[in-house]
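Apart from one protein chain that is not included, each protein chain of the complex appears where it belongs.
Now for chain A:
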Amino acid sequence: MGISLFQKSLRDMISGMRSNRNNEEKYIQKSMEDIKKELKSTDMKVKTVALQKLTYLNMLGFDMSWAAFHVVEVMSTPKLLHKVVGYQAAAQSFNEGTDVMLLITNLLKKDLISTNPTERSIGLDCLSNIVTLDLARDLIADVYGLLSSSSAPCRKRSALVLYCCFLKYPDALRPCFKGLVEHLDDHEQSVVCSVVSVLCELVIKHPHNYLEMAPLFYRLLLNSTNNWMTMKLLKIFGALTPLEPRLTKKIVEPLKNIMSSTMAKSLLFDCITTVCSGMTSNEEIVEMALGHLKDFVLDSDPNLKYLGFKALEQFVKHIPETVLRFGNAALMCLSTADPTIRSSALRVISGLVSKKDLKEVIVRVLEHIPSADTAYRNELSEVVLSICCRDKYSLVSDFSWYLNILVELARVPGSVHGKTIAFQITDIACRVEAMRDDAVQAVRSLLIDPFVVEMGKSGSIGEVLKATAWITGEYASFVEHPKETIEALLQPGILKLPCSVQAMYIQAILKVFVHITNDLVCDDDADEASQSEKDGSTWVEGEDDAEEDNGDEELDKLGVVNELSDLILAHVDQYSDTPDPEVVERMSQLKAVLDLQKGMDDIKDVKDLFSKLHGIISEELQPISGKAQKKVPLPEDLQVIDPIMEEFFDEEFDLQQAEEDVEVADNQAASVTSSRGMDAAQALTEATEEQKKFADETAKNQLKQHREKHGVFYLSSDDKQGAGDMGEDDGGEVENVSVQEPPVDVSEDSATKVDALTSYRRKKKKKKKQPTDLVVKQDEDVNEGVDSPVKINKNALDVNPLAPLEDGEELPSVEAYPTSYSNEGDMPTYETSYEPVHSQNTEAPPAEKQKHKSRRRRKHKSRKEKEGAPQEATAAET
């Protein structure tokens, strides 16, 4: 490219950047200033080079949206070499918001009908990158025209560009579809391939619309010699077979041939995914696919291994029992160096594990924890936790074993799953009565280990310690070594744990102490001898004087109790500096109980006190089934719809007035009462039914009192209904949960759709370019299966191009202008006559439909006529 004497070329700038590596930023700034000046030049050469440099800088992350107009200038130069630069810049920097976009429509149109193949191809390419609704609408006829060009490269490119246009302008799909499909018979293989690519995209987005075309695709699959095309066809069948199981039988043979003959791993992999997505019912082909998959998984190439596991994940979802044999391979992969492969293998393992091999699998997973890094350790723990708690621990048959696993997981350094572990331990202890003993023994090792307490300072293990303390306290009857336990609960390290954990520890001390004392002093009614024997040996380690002297037994018992309380009192003061009120309060409670006990000399008093205290804490916390509420029959006279509180809400309305009055009167007592009334009203929205009733009653009473007291301020209110209504709504909403919601008014729904359509039309006139959103709204229900980043596009193209036209539906008459209309003339007629039509899935309500129909005055057309019509129109035009 000719460069003027003083201008730096792109090459100069790049080498300049290289030689100024240390102050590159400054250099770029300088270049940017030069570019800005050069872009204003009248010399097209200078301008073009400047734009070229700017495009390069843009690629490196510098803004060039300000130069949009200069881009258009360069694009419109007649010289091809300059043009190319301009088009490249436009493709890179233009988007829907670029305002100069309107200027390039005619420019592109000129290129599309140019005789120069390079101009056509850069025009098409630029269009494909920057296409908007407006551009698509204005240019689709030209692109479609190029589909019948004599040059094969042009045909294949235009097929793909058509697809880009469909995405922005879905209504064009139907009229263009037939012409597109015709090119499946193109004598040029590359054109067929690109048409198949387009169809593949369309089918993947809305497979149900294209089922009828399956025979066509089948024929192509049989004759395809191009691997790229075969892959696309396989993708198509992968999308179609789940919808039409009979297809499976049909394509088994060709698939088998491909799998056994192909050398390309990519094609093989596509075969496997196709089998997985819809052909899992056919054992033979599944066997074959799994055989190949095994080679992938066992291959030393990490890419193949990874992809093998990814495919396996899909198989696990569909047919877990068939892929069981891969379990071992997956377990072996847990030690590979690649975290992506490991995660995938873990997901496979988690899908394959069964009740029988749970223990073995978990143990083998846990083996990897010591050698893993923190992230991987957490990943492994997470997998173990999620496997075991799946479906309410349905896989776990030995809870005692699992409790120990949980304790082991809690000790994993840097674990972030403390909360889950804590929940599961508590959950199991609560739910499974037989496990409480084991739970207390299992958590004991955590409780007494100062190292674990040290770990609790940071990370989530604090949660586990909290659960540990709770279980120890709640199920204190299973505590085997009370003294040791109480000592553990009093460890100084606990002060470093979060306050909520500390509070739980203090509570646990109280519970354990009360329990021990109660057992010591109160159990002599029944089998005294055996009990005391047990007491002596288990409760007070190394102190068996209780047994020796039966006469002083009671005194001894008191001695034991005193010893324990001394121990507690000696340490409990460590909490006195805590800022947390909860901790302080529980500490003083504990101290109060101990002081009370200290002051008692008579064992009878102690017995009395502790049997009462024990009564308080020993009430067991029962797990409640999630469905428990449903089992309670509804009382017949329960009114959930009628306002139960009309009176109250009415009065509440008055209450506000009263409040104002009260403020004026500055009557303190009244303000207290009324604010309480408000509290009750607020509680109403949150509380459960019973609480609510209670609150209501209290509020009512308070109001009554309030009224009696300040009757003077009350006026009889006529506004009863309004206030009552509001209240009813609130109350109704809470209570009506189980009442089925009224069905959504369909007509109203479609009315909104029509609204959307009309607004769409309005928007279109104003040249706003976001039709896709609206289309999404209309078709939302159609395709909710697969979540994908291209959701908008996905829904936008849900037009069934194969279906006959609906009564009253009109096609945008693109086909009427296939190849030739002059670009300098008026806008094409199809644009002015175009009206957005209802697609198949959005039906307007009858009235609306009628309106549309009469407005458009359309005749009913049969499908045949529809297909014939465009050709006739074409003929008439030409």
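In this section, a contact is a pair of C-beta atoms (placed from the backbone, for glycine too) under 8 Å apart; a residue touches a chain by one contact, two chains touch by 3 or more; residues count from 1.
Simple rule for what comes next: contacts and distances are computed from a predicted model.
Asks: When one chain of this assembly is omitted, its UniProt record names it as which of these: "Trafficking protein particle complex subunit", "Dynactin subunit 4", "Ribosomal RNA-processing protein 42" or "AP complex subunit sigma"?
Replies: "AP complex subunit sigma"
Asks: Just one of A:270, A:313, A:519 or A:696 touches the chain that is missing; which is it?
Replies: Per the contact definition at the top, the residue touching the missing chain is A:270.
Asks: If the hidden chain were put back, which of A:235, A:377 or A:483 would touch it?
Replies: Hidden-chain contact among the options goes to A:235.
Asks: Which residue, A:305, A:466 or A:483, contacts the hidden chain when the whole complex is considered?
Replies: Once the missing chain is taken into account, the touching residue is A:305.
Asks: Which of these touches the unseen chain: A:164, A:346, A:439 or A:467?
Replies: A:164
Asks: Can you tell me which of A:72, A:90, A:107 or A:200 touches the chain that was removed from the display?
Replies: For the chain that is not drawn, the touching residue is A:200.
Asks: Over the whole complex, note the residues of chain A touching the chain we left out.
Replies: Contacting residues on chain A, toward the hidden partner: 1-2, 10-11, 14-15, 52, 56, 58-64, 79-81, 84-85, 88, 91-92, 95-96, 117-118, 121-122, 124-125, 128-129, 153, 156-157, 160-161, 163-164, 190, 194, 197-198, 200-201, 204, 228, 231-232, 235, 264-266, 269-270, 273, 302-303, 305-307, 337-341, 788-790.
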